[in-house]
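Subset of chains shown; positions unchanged.
Chain lettering (A, B and C) follows the sequence in which the chains are written, and residue indices restart at 1 in each chain.
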Amino acid sequence: MASQREISNLNKAQILVTALPYIQKYAGKTIVIKYGGNAMVSDELKDAVMTDIVLLSLVGINVVLVHGGGPEINEMLHKIGKESKFINGLRYTDAETMDIVQMVLAGKVNKSLVQLLCNHGGKAIGLCGLDGCLITAMKQGGKEDLGYVGSISEVNVKIVNDVMKDGYIPVISTVANGEDGEVYNINADIAASRIASELGAEKLILMTDIAGLLRDKDDESTLIPVVQVSQVISLKRDGIISGGMIPKIDCCVEAVRRGVNRAHIIDGRIPHSILIEILSDEGIGTMFL
Amino acid sequence: MASQREISNLNKAQILVTALPYIQKYAGKTIVIKYGGNAMVSDELKDAVMTDIVLLSLVGINVVLVHGGGPEINEMLHKIGKESKFINGLRYTDAETMDIVQMVLAGKVNKSLVQLLCNHGGKAIGLCGLDGCLITAMKQGGKEDLGYVGSISEVNVKIVNDVMKDGYIPVISTVANGEDGEVYNINADIAASRIASELGAEKLILMTDIAGLLRDKDDESTLIPVVQVSQVISLKRDGIISGGMIPKIDCCVEAVRRGVNRAHIIDGRIPHSILIEILSDEGIGTMFL
Amino acid sequence: MASQREISNLNKAQILVTALPYIQKYAGKTIVIKYGGNAMVSDELKDAVMTDIVLLSLVGINVVLVHGGGPEINEMLHKIGKESKFINGLRYTDAETMDIVQMVLAGKVNKSLVQLLCNHGGKAIGLCGLDGCLITAMKQGGKEDLGYVGSISEVNVKIVNDVMKDGYIPVISTVANGEDGEVYNINADIAASRIASELGAEKLILMTDIAGLLRDKDDESTLIPVVQVSQVISLKRDGIISGGMIPKIDCCVEAVRRGVNRAHIIDGRIPHSILIEILSDEGIGTMFL
């Protein structure tokens, strides 16, 4: 592989030029990125993601960043000596935990991303589901009581559109205003999918720590680059979509069904995976349409 | 005193009518409120403050809410078993403490106020000094190293104006983006004063747990209702302004000097003190001009 | 009853606060008030009405004032020694009378209200049906020739919307441009009802000198607070709606049928009846929906 030094000015210009049709295609469109996994842990990857987002924003693409924050929440719970109670493998979120979740997501992870974008030359604003009544939730149903885990009852994207119109990159934590006045924690993939569809986004991109949907989960060379949402049912039946992939792919399917043009599961471990996905003719990961 | 039941419809209408000239006077103007003390602790007072703010906002007055959060920070530090180091009575803010400060202020206190305003029918947005590069800070100078305690180097109120233009009530936590890329904690009174002057605000209101500036600090009947900023120097010399009042009054003086029309120290322990101050002819506390 | 002096600041603030949900409800909506009767005769009541309108306008409610002026017209006719000819109890409006009507309504009553609103801090503009071709009329049909009494053939509210958009309170005299180029006098209740429906108003309020629709017209305690427009037919059959109430209630019914949300007959003899009706939970008079 060539080192960057060896790349001529002409080559550099030609590479910029190959991005042209993609910029033309996506200018003025909205792309919702669910940010999480390794790309949020490694400082280097984080830096690359921030750079990508600022660049996309500069060339006229509206980027909305929805983030999670599991590791930071765990770390904080650990610090206060809180032991988590698990029910069928799902963490029970009591009031104290919910407090920590809100603080860590909306106060730490969110605002630190805003700061990072700012320091990369971007103009960002940190929102959560409480701001401008963005996300309203109710207690999630089901057999087991999981405490303050919510399911979305309404998404009102007016505040997101308002701040985008003023040129800000919205960074969103997915804690929500309960219909009962409490705060609920919302799964970030699901929230990103709903926000994307309410915004009429062009794309939903879920950043993960896998290469994409693999026919053989142990062999990255079996990556399935494109999936029609109508094929998902048989891919599940055949066990190709299984385990932790199921909820993520359901979010993609849901987004496409609600009008998002394309949904992607991309490999967040690759530096600049967002830029490569959006501005080059080489897709990364699996695209749902 | 009359109970509300005994007040006739006519009296009620007349009371609304007495608010008329004040609404006329302040419509379209901006009022920055530094929210803190008991008014932020008692649920009843909190409720009254939120109602006041939503009402002022509805009648066309732009309200900006700047808040502190000392008690919540202490509680959280206590929870993680962090012992505070004090230097000449001032808390040393190490990196871990700063992290807690950011989380508690921007994630908990701030967003909970936003939720409360939303639940009172307001349209609020929770910002901190990192959003839209609102506050830039540098390490505070002085003999003693206080860690991540910052002094303001720049306030860029564009984001505040942008969200007010779209009809949102900005709620602001005073953590700031350091010129060195770190996060700094900023004194909320000082930040409120600077934000007020950058916004060209009509009023700065500091909510406190005292009746105002008293000639005899043990006798509320000696309240000084109006102070010219030029009198402050002699009031300090005479010891009438002393102790904890000094920095608060300095913020008022600074705001007035930088063009804010009036600055007030009001008694946050009185329910609806904001409404009484702004919409009636009976001032509360001490006004600086 | 408590005198206003005895009402505490807290009570005053609480009264302001109870107006909050009504301001939220009506902000940006349009309310058409037909002004007449005692409320237009007594200087004190007049003052209260003007104050109410300026206050509503300030809190963001669009008020349109439509007025009559019978007593002033009579006084002027008397002054010029004009004897009125009556046909079946209805005044015959000859050309000279029409001239007086136009002068008194559009020149005296209308502009004096504008002046009064101006002197209460409002921004008003005096219009009649001729301005911007607001009301076009034709000679009223029927057995008897009543001269220049017109019935509305078209209402074009563009001028009303234009001046409201610029922040003016429209005050409207109901003389109209005849399709034949003459000027016609239009019943002010009917004109108010039509203007309300063309504006898509939230409310039509007819100010009268009665308490509202009474089951027993001699007993104010039999007030019917709410009437469904579908009940009007049986209330007429039962003689509860009778006499002079019929045309007023027909205006209310017509307005509701054409899309106005609520129509009210309120007691103009009560000071601040408009404010009490709109900004408190105690309705006054009878509401049609």
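To be clear about the criterion, a contact is a pair of C-beta atoms (placed from the backbone, for glycine too) under 8 Å apart; a residue touches a chain by one contact, two chains touch by 3 or more.
These numbers come from a predicted model, not from an experiment.
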item: Per this structure file, total copies of the shared sequence (3 shown); value: 6
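Criterion: only the chains that are shown with their structure count from here on.
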item: Cα superposition angle of subunit A on its copy subunit B, in degrees to the nearest 5; value: 180
item: Whole-Å separation of chain centres (CA-atom averages), subunit B against subunit C; value: 45
item: Subunit A and subunit B, separation of their C-alpha mean positions in angstrom; value: 35
item: Separation of mean Cα positions, subunit C and subunit A [Å, integer]; value: 57
item: Subunit B: positions in contact with at least two other chains; value: none
item: Contacting residues of subunit B [partner subunit A, same complex]; value: 76, 79-81, 99, 102-108, 110-112, 114-115, 118-119, 123-128, 130-133, 159, 162-163, 166, 168, 175, 177, 181, 183
item: Subunit C to subunit B touching residues, read off their complex; value: 1-2, 4, 6-21, 23-24, 27, 48, 51-52, 54-55, 58-60, 121, 270-272, 275-276, 279-280, 282, 284
